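My structure is below; once you've seen it, I'll send some questions.
For this depiction, one protein chain was excluded, whereas all remaining protein chains were kept in their positions.
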Amino acid sequence: MKTAGNKYGSFIALITLLALLVGVPGYMSSYTVILITNILMYVVLTLSWAIFSAPTGYISLASAAFFGTGVYASALLSSSLPLPVVIVIGGSASFTLAFLVGSLTLRLKGMYFTMFTFGLVELVRNSLHWWEVNITGTVGRIILSADNTAIFYSMVGIFVSVLLVSYLIKRSKFGLALESIGESEEAADHSGVNVTRVKAVTFAVSAFFMGAAGATMSMRWTYIDPTTAFNIQFSFMPVLMAIFGGTGHLYAPIAGATVFSLLEEMLTTKFPYYYMLIFGLIMLAVIRFMPHGLEGVIEKWRHRIKRESIVRI
Amino acid sequence: MLIKFLDIAIGGLLMGGIYALIAVGFGLQYGVARVLNIAHGEFIMLGAFCTWTLFTSAGVTPLVSMLFCAPFFFAIGFVIYRIFFTPLRASSESPAAFEGNSMLASFGLLFVVQNLALIIWGTPVRGYSYLAFPIHLSGAVFSANRIVTLIASIILGSAFYVFLLSTRTGKAIRAAAQDPDAAELMGVRINRVLALCFGFGTMMAALGGLLLSMTSIMLSPVMGMQYTLIAIIVVVLGGLGNIKGCFIGGFILGLVGYIVSSSQPGLSMVAYYVIFLFLLLVRPTGLLTK
Partner (left out) sequence: METQDKEGIYCENMKILEASRLNKRFGGLTAVSSVDLDVKEGEILGLIGPNGAGKTTLFNLLSGALKADSGVIRFKGHDITGLKPHQIARRGIARTFQSVKIFSRMSVIDHVRLGYLFGRLESGGKDEAEREVCEILEFMALASMRDALGRDLILANQKRLEVARALAAKPDLLLLDELMAGLTPTEMAAAMELVKQMGQRGITIVMIEHVMKAIMNICGRIIVLDHGLKLAEGTPEEITENKTVIEVYLGE
């Protein structure tokens, strides 16, 4: 149970973190700015993923589709609209896509939903590729890149937003409904929860932030085509990070995302394919030996200290 | 008119056989071993690349490679299941938890296999030519290798069907598919049977990849995912655990793919997807199941 001291402590830690972040471009090298932007991107993707998949237990593998939608929306609009608007539009496009897909496929069993989300990345990529080849005639677009600092602050803003939304959802009646859905959809339904709508809306909200992140990051990449925008790796990484870190408390996905984005940063230039292979192996190891992630290990240790009773009452 | 019809029919069927085979493999892994193997396509890719390597470096023809690939990939699947999924199943809190965990694990496996392939073979697109001469059938022209893959896939599918029906192992598999606990009570060594099924699944994936490599010159380490999706769609279309259904479903999908590609190349995956969505909404248990 969270005591007042705990809550106060987390809040202070967060404020400190934000204060540090805000100051980064002022006194850190541009390499650090870019690195932290990357870390924040993964933190946002993982937190977003956890907003929906953690409480409901529906594993979404579509993160790359929503991220990519944001990237693409940005590619199409960035030359004509200011950055914040582009980010919101990117997020909204992903929101809409997720709401549509969710409304249709969330009535089904979890496994069918997962299967469908797995293919969504390919589906969107294929469709866009065909569209670009046959209708617009350009495959690949050049983006006018934005200032690294602008990208950084945008990502900080998105991070704060997703954190706030995650926190508010957990404490609201909506969060209660999500929890109940994860435990027993039938009981939730009979308690008055509009299960399909709650799932679809939450799925869409999580997609919004993924799209926003994509719209922001595309400014860095200068050249976008459907293949680079829709990369299944962006579906894999948030899942890996959430599983490694855990999803119960808000700190867990953040920790997982930070660890792996730093690892990726260190390994990607020297061992391009090897690092993804290692990540795959880590995923296997975590699932096999640490199913509740790092957080599970930490919480177990905390409980052992509290010596919680297991007597039934 | 008849020629056009035959052309479409046979053209569609040619890929359909491969689709059916990989769907049967996927169905075995999900239906019996309860692993939603997202990495299925990667084994298809591996089968294709192994065949390519054997052909281009040692001149081994694909049909002969089959003799090596089948047991080799069966063993790989069997071992993977034994060392990873069997203990995972034991430590999972519930069958539902195992399904979720094993699916996530297969996602990890996807990246392991795909990147292994990228390290070994690199990114360039590969292909080889074998039996690429034309055959004339009622006025339409087809490549010999395609006809061979169709025949091969039907033979392999039928062989497996007979295996399931008449051998002890086959019967054990069918029992395990119906009710694993009951089967275990009746003396079936369930862990072994599940591992066998997973092994058969990877074997069929590899054989599908082998046949695919005979007809496609665009082999790439990242080609796996679309075939995983095709396998999923065919299984949903034909019914889980239904071999005949997988073949009918495979042929239907092959037909649709052929028709769509001839008018709008690049949209066949989208067409499959629409079918998938339609199936999930209308009849997720499959069109062909009772």
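A and B label the chains in the order they appear, each numbered from 1.
By our rule, a contact is a pair of C-beta atoms (placed from the backbone, for glycine too) under 8 Å apart; a residue touches a chain by one contact, two chains touch by 3 or more.
Predicted, not measured: the structure shown is a model, and the values here were computed from it.
Partner chains of the missing chain, restricted to those shown and counted over the full complex, are A. Which of A:T16, A:S79 or A:N194 touches the hidden chain is settled by the complete complex: it is A:N194. In the complete assembly, the contact with the undisplayed chain comes from A:L176, out of A:I34, A:V133 or A:L176. Contact between subunit A and the absent chain runs through residues 1, 173, 176-177, 179-180, 183-184, 186-195, 312-313.
As a convention for this text, only the chains that are shown with their structure count from here on.
Centroids of subunit A and subunit B (each the mean of its C-alpha atoms) stand 32 Å apart. By the touch criterion stated above, subunit B contacts subunit A in their complex at residues 36, 38, 84, 87-88, 91-92, 99-101, 103-105, 107-112, 114-116, 118-119, 225-226, 228-229, 232, 236, 264, 266-267, 269-270, 273, 276-277, 280-281, 284.
Looking at the complex, you find that subunit A touches subunit B at residues 57, 59, 61, 104-105, 107-112, 114-116, 118-119, 122-123, 126-127, 129-130, 133-134, 232, 236, 239-240, 243, 273-274, 276-277, 279-284, 287-288, 291.
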